[in-house]
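One protein chain is absent from this view; the other protein chains keep their places.
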Amino acid sequence: MGIQPTAQVPALPDGGAGTSGGDDVHLPRQQRAGSRRDFWRFLGVKFSGAMISLVLVLFTAFFIFRVIGGDPVKAIGGDSAMTPEQRAEIEERLGLNEPMSVQFWEYIRSVLTLDWGTSYVNNQQVTDLLLGRLPNTLLLTGTALVLAATVGIWVGARAGWQQGSRFEKSQVGISLALWSAPTFWLGMIVIIVFSVQLDLFPVNGMRSTRGVGDGFWPQFLDVAHHLVLPALTMAAVIYAQYVLIMRSSILEERGNDYLTVAKAKGLRDDVVRRRHAVPNALLPTVTLIALQFGAIFNGALLTETIFSWPGLGLLFYEAIRVPDIPLLQLLFIFFAGTTIIANMLADILYRFLDPRVRSSA
Amino acid sequence: MTTGATEKDDTKEGSGAVRPTLEIDDLRITYRGSRGEIPAVRGISLSLNPGDTLGLAGESGCGKSTVAAAVLRLLPPGTEVTGRILLDGEDILAMSFGKLRAVRWAGASIVFQGAMHSLNPVHRIARQIAEPIVLHEGIGREAAERRAVELMSQVGLPSWRAQSYPHELSGGQRQRVMIAMALACAPQLIIADEATTALDVMIQAQVLRLLKQLVSERHIALVMISHDLSVLADTCERLAVMYAGRLVEHGPSREVFAGARHPYAQALSAAFPTVGDPAERRNPHGLAGDPPDPGNLPSGCSFHPRCPVVMDECSTATLALRAARDDWQAACLRVDGPEAVAAPTLLTKGDA
Partner (left out) sequence: MSAPSTPAPAGDTDGPDTSTPPAGAPPADPSGTGVTPRLASARAVAWARRRKAFADFWRQYRKQPAGLVGLGVLAFIALATVLAPLYTDESELRAVNAPGERLESPSGTFWFGTDEVGRSILLQVIWGARVSLQIGIVAAVLAVGLGTLVGMMAAHYGGWTSWLLMRLTDWFIVLPSLVLAIALVVALGASRFTIIVAIALTSWAGTARLVRAQTMSIEGRPYLERARALGAGHWHQMSRHVLPNLMPLILASATLQVSSAILTEASLSFLGLGDPSTVSWGTILERAFHAGAISYGAWWYMLPPGFAILAVVLAFTLCGRAMETVLNPRLRGAK
């Protein structure tokens, strides 16, 4: 799923972008105007690409949940037997008796008007459900992401720099093992050890059921206390990927002459790494990390389920068990749409980060 | 730079008053790879006084770039190096790491081959030139970048280029940046490793002229490494030819280029025809066979399997440089005095 923890790094934007035409032909300054126009074109292409992808997501959601999807009436009614009249009434209410084409236009209309329907379970607006849970997911994934990215990139850079060292071997081993462990299982183990046996952290949830006192700080500490285990569990798996990606990016850079030059200039080894190798290796890493964005939702889904963290992942899990089709549909579109937009932003960010891509079309 | 500035011309190795800028004594370098030990350099001695220019020639894989890297101890860890390398009298191989870092670039700098990959793609030009200045002279980054812009104008780059990235420059401009960078800390020695190979001929000439001029103005010793003997003969006073990790010929460059004593050096100089010589066009020269595998060198003279004038003794005799003249040596059994092998006839034979 997603990108493997392999050493395959996509080809760098070729280093040979510069033209080696006549020497000392000073490029005219007007070129800047041209590159600005190129930039807008680039933005346009990226944006329309993302829009097409989003439309494709909408079609897919309709296709999966309405065309091949199971029988929603049964989902609503549960196991209890239903009279044909009741059935017809529900179908009427959901518009299921209409032909597929009409249903499709209904669907498009509801998407455009942001009227996503109500949950089968409690008749709440699904958008309200989503918005209510969103901050919790942001808190968990944000913490895990920052943790995994900073530590992972640092460790990966060091490991790649010292290829063949004991540090590299042990870190790669740890990362591969973490990557190979199912997230939810890791969470179960963590709970048994740290909550059940050692009683250091709460077993699940986001807040204590018993009051912890009003005011910002007691509340904050309570949430933070609940956050530790899920954030670490979720970070562990992403961390492993970041270590492996950053390590191979550094390995790709290592043979380059500019690093020998930096060394010849008399810079200390770790300065060569930090100032010269890491900035270059980060560029392909950004792209790969952006491609991995979807995997973060995979992780959130499993982590929130295990820890009963009241976020979107748990909401999705609850919706699966019913199955609550309108909610699943919205969450599917939300997860997919967010990754598409995040990828678009990463592409644009990359353009700002890499001088080679920045000025040449 | 140092005391012997006036004795620039006609300096002999080890002559008393002058302290050589670079002195290499019986340098041997062995790489340890997955395929075992590979001797890349097998006993080289060289000496350069301040202001001297020496061309080091040879096919790829003959060890010339290894010598360059060894001067600043840039070889991969685990490489075995013996002999001595003295830079301005100080032994590079015996130095502590701290001292070595201080000597790198400030004592000797390198213009690397392939300027595209020798510049960091994500740093601006001025910053890269200024980096060693900040490091070795302890001045602020802004002052150092002002110096960098000055250096850029000395190598003929406009000052507005200072804020460009390497990819925005042409190949020749990048090579100029490398030269400006090499000059940044006013070193006593510059090693130019295939500095102009990737450039086309016109720009190559420009860059060479620039390098030659800057080096002689500042009285910097220059070691220029190339496979192109004609370029070296143009730029340097002396020429040394390497084959399979050893020097096979060493002498005044014009004369070596025109009438090399060692058959390999002859072949190398013949590979670059003299423009306008009709005989060259009818009868182009080349050398049969491939360069030897450094992991598995032939016995005796390493060149003997390819040599057009090979004799029986060549496969057994061990060869050191022999004096062909007092300022000219070659490592060939046929060299035993000023009158040695007659070049042209031998080469045509080797073409078949």
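Note that the chains are named A and B in the order they appear, and that numbering of residues resets to 1 at the start of each chain.
Just so we're on the same page, a residue touches a chain if its C-beta (ideal position, glycine included) is under 8 Å from a C-beta of that chain, and two chains touch if they have at least 3 such contacts.
Every value quoted in this text rests on a predicted model; they were computed, and no experiment measured them.
From the options A:116, A:201, A:258 or A:297, the residue with contact to the unseen chain in the full assembly is A:297. Check A:90, A:126, A:191 or A:315 against the missing chain and you find that the one touching it is A:191. Here one chain is not drawn; of A:99, A:164 or A:213, the residue touching it is A:164.
The chain not shown here touches subunit A at positions 1-8, 11, 49, 52-53, 56-57, 61, 64-65, 68-70, 163-164, 176-177, 179-185, 188-189, 191-192, 196-197, 203, 248, 251, 291, 293-298, 301-302, 305-306, 316-317, 320-321, 323, 328, 331-332, 335-336, 339-340, 343.
Simple rule for what comes next: only the chains that are shown with their structure count from here on.
Inter-chain spacing, taken between the CA centroids of subunit A and subunit B, is 52 Å.
Across the complex, subunit A is touched by residues 69, 72, 74, 100-106, 109-110, 112-114, 116-123, 131-132, 135-136, 156, 158, 161, 165-174, 181, 198-200, 202-203, 206 of subunit B. Remark: subunit A residues 15-27, 256-258, 260-268, 276, 279-280, 283, 354-356, 359-360 touch subunit B in the complex.
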